[in-house]
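Working notes, beginning with the structure itself.
A protein chain is absent from this complex, but the other protein chains hold their places.
Naming follows writing order (A, B and C), and every chain is counted from residue 1.
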Amino acid sequence: MTDSDTPLRVLVWGENRHEQLEEHVAALYPAGMHGAIAAGIAEQAQVPIEVATATLDDPEHGLTEEVLAATDVLTWWGHKAHREVSDEVVDRVQQHVLAGMGLVVLHSGHFSKIFKRLMGTTCSLRWRNDAERELVWTVAPDHPIAAGVPHPIVIEAQEMYGEFFDVPVPDETVFLSTFAGGEVFRSGLVYRRGRGKIFYFSPGDQEYPVYHHRDVRRVIANAVDWARPDVSQRSLPGLVRVGEQQDWTAHASLPEPAR
Amino acid sequence: MTDSDTPLRVLVWGENRHEQLEEHVAALYPAGMHGAIAAGIAEQAQVPIEVATATLDDPEHGLTEEVLAATDVLTWWGHKAHREVSDEVVDRVQQHVLAGMGLVVLHSGHFSKIFKRLMGTTCSLRWRNDAERELVWTVAPDHPIAAGVPHPIVIEAQEMYGEFFDVPVPDETVFLSTFAGGEVFRSGLVYRRGRGKIFYFSPGDQEYPVYHHRDVRRVIANAVDWARPDVSQRSLPGLVRVGEQQDWTAHASLPEPAR
Amino acid sequence: MTDSDTPLRVLVWGENRHEQLEEHVAALYPAGMHGAIAAGIAEQAQVPIEVATATLDDPEHGLTEEVLAATDVLTWWGHKAHREVSDEVVDRVQQHVLAGMGLVVLHSGHFSKIFKRLMGTTCSLRWRNDAERELVWTVAPDHPIAAGVPHPIVIEAQEMYGEFFDVPVPDETVFLSTFAGGEVFRSGLVYRRGRGKIFYFSPGDQEYPVYHHRDVRRVIANAVDWARPDVSQRSLPGLVRVGEQQDWTAHASLPEPAR
Partner (left out) sequence: MTDSDTPLRVLVWGENRHEQLEEHVAALYPAGMHGAIAAGIAEQAQVPIEVATATLDDPEHGLTEEVLAATDVLTWWGHKAHREVSDEVVDRVQQHVLAGMGLVVLHSGHFSKIFKRLMGTTCSLRWRNDAERELVWTVAPDHPIAAGVPHPIVIEAQEMYGEFFDVPVPDETVFLSTFAGGEVFRSGLVYRRGRGKIFYFSPGDQEYPVYHHRDVRRVIANAVDWARPDVSQRSLPGLVRVGEQQDWTAHASLPEPAR
């Protein structure tokens, strides 16, 4: 959907387990974490947008072929139940990303099946849950994902994520975070895979009200807009057998469209 | 200028010497090469746009502080008179690029003072002028600069540019060209320097009607749109002395804007 | 193995099916394609080296835990039987690569399970089998993988591989190929994944004597040397829970080794 008047169709996927099982999480996120993330995108979006949600316990985790085909950008938050996500659904989501659907992976989603599948690495990291101050610094000041946020974003209490973060070298690094304990983390990372754009953003944890933070919401809203497909028709890059050598300059052999 | 309703202000800079001195160039480009490039951008632009031109023999090469301050994106074509461009003007253009003005460098502009200044390398390459067929292949199919052009773009006759092209590893590679003689060239390259976006595009020579080619025009029109500044106020990244350590979480110390 | 006096332990993996089934392949490669690749590495290596081979029909495809643990760099050629490679062995190879084992993937290995697993993309491309001349141009002239080969490498007859090649943007691009038909291909690509180094090199096909070509052999020999692990002990990057915040400047809290 390249027409900026057509609403961007965002689907916020949430695991929705901590909210059911832990009272203090439910208190922080009465509409679920997915509810808070969806509300934040709607609040901070700078373009026309439609936001829906889906969760692990929905049939097919709410990620049927029909739903994905009607989604421009998917956001992903999961933590304790990564293993319960079916491989068949992961296959399907991967195919849609490679065919052009945007994907925004949040916080503990670094260990989700879909992120590890797209990265090819362990996606492991260092961590400590000690309610530390996180500062999110912009190192690509003109990147659209960094528009409208302070330098740094101040998050009063957060789980610490630290290096080494075992991911491929990113195509672009937008944010770096530091923590009160002195650690550093590459916290805002851009990847392109197939025809899809992927953004990983580390702030966000079930134990802190991070998804109510205005600046965190703005980054996620920026990211879903940035990740929107450049093409209207979704298509997976495919093996193409080319016919015999062409006489490129002949008028009869007009080249095909690039996309 | 981030508002897509505000016309993009493009300045096409041309050396305008071959057109004065060589009859066959004048025949190919009766309005000057800069005239053809400007007409091509106007013809192929997908957004509201205002295109002006300036040439080497204008006072201050037509690149005064006032003109540059009112330019969103500058395109640059030069060849035989690179040395006649004054260092003072090169300084000024460099400052504007680092402060956010977009720059699109064309063909033999690889050897211009401004491009070598921004790259830091010799920008040398291999070449042969033998009216060869050039094919321009897209290797970043979803890049906005590649929108709307065939794969490959077929240019019937061109000067050959070949590797090794002594430039920094680009931030993104959009196009690769092959020539009838078998050579390869990285022909569409993205760089970010300071707050400015730079695109180098190699097709284009005074001896061939390349700037009348629809697809070449489309690429240049795409590139000027892509290179537009993300910020409305131009500012050079500067040395900043920071005061004493902050109590980041105090409400009184609100962080500054990132841009 | 960082000590340059310790022989580099290379394992050449070959599918070894075309050689069994097609007479002309057997004629080109009487010792098997893996045999020719192994001989080429031994012939062109600039450092002490030990080369072994393994094939699809060996028990566990010859890729047991013991074998992999004693391998510094694995090369991979497969084509018609990618699907017969067991997922369990692919898991094992992936773990070793992420823990530091080097991997050199050759030609049609672009569609192998292990390469797709590590890339996360479809790894699809365009192709035509028409005995075309391939020229392999160096675009990173000081890269160790390009040492000692001409610019370009000339391969008289080859299968054409063309763009778009659906892989992540490489960490480094060493070679670009052109074909008689005018196509281009990113033919020598560097990736780092986890602690392992990966090189993809596209020349090589069962129908042409490419693995007897001196320069192709030299590139592969360079690549296995380049891909050798930097660390003597193989270890997978892992999730690390860090204890409480440290008093970094206390002498008692000496930091751990980086690797």
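Here, contacts are C-beta pairs under 8 Å (C-beta built on N, C-alpha and C of every residue); 3 or more make two chains touch, one makes a residue touch a chain.
All values reported here derive from a predicted model rather than from experimental measurement.
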{"item": "Chains in view that touch the one left out, judged over the entire complex", "value": "A, B, C"}
{"item": "Listed residues C:43, C:91 or C:156, member touching the removed chain", "value": "C:156"}
{"item": "Among A:18, A:186 or A:213, the residue in touch with the chain that has been omitted", "value": "A:186"}
{"item": "Selected residue (touches chain absent from view) among A:133, A:214 or A:234", "value": "A:133"}
{"item": "Missing-partner contacts on subunit B, residue numbers", "value": "94, 98, 111, 117-122, 124-128, 130, 132, 160, 162, 164, 166, 168-169, 171, 180-183, 191-194, 236-246, 248"}
{"item": "Contacts of subunit A with the absent chain, listed as residue ranges", "value": "133, 135, 137-139, 141, 151-152, 162-165, 169, 172-173, 176-178, 180, 182-184, 186"}
{"item": "Interface with the undisplayed chain - residues on subunit C", "value": "4, 100, 133, 135, 138, 141-144, 146-154, 156, 192, 195, 197, 229-231, 237, 248-249, 254-259"}
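Just so we're on the same page, only the chains that are shown with their structure count from here on.
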{"item": "Mutual neighbours - chains that touch subunit A and subunit C alike", "value": "B"}
{"item": "Fraction-based call for subunit B against subunit A, same above half, different below", "value": "same"}
{"item": "Longest centre-to-centre distance from subunit C, chain (CA-based)", "value": "B"}
{"item": "Interface with the most contact pairs, given as the two chains involved", "value": "A-C"}
{"item": "Chain centre separation in whole Å, for subunit B relative to subunit A (CA means)", "value": "32"}
{"item": "Separation of mean Cα positions, subunit C and subunit B [Å, integer]", "value": "37"}
{"item": "Per-residue overlap in subunit C, given as positions that touch at least 2 other chains", "value": "162, 164, 169, 180, 182-183"}
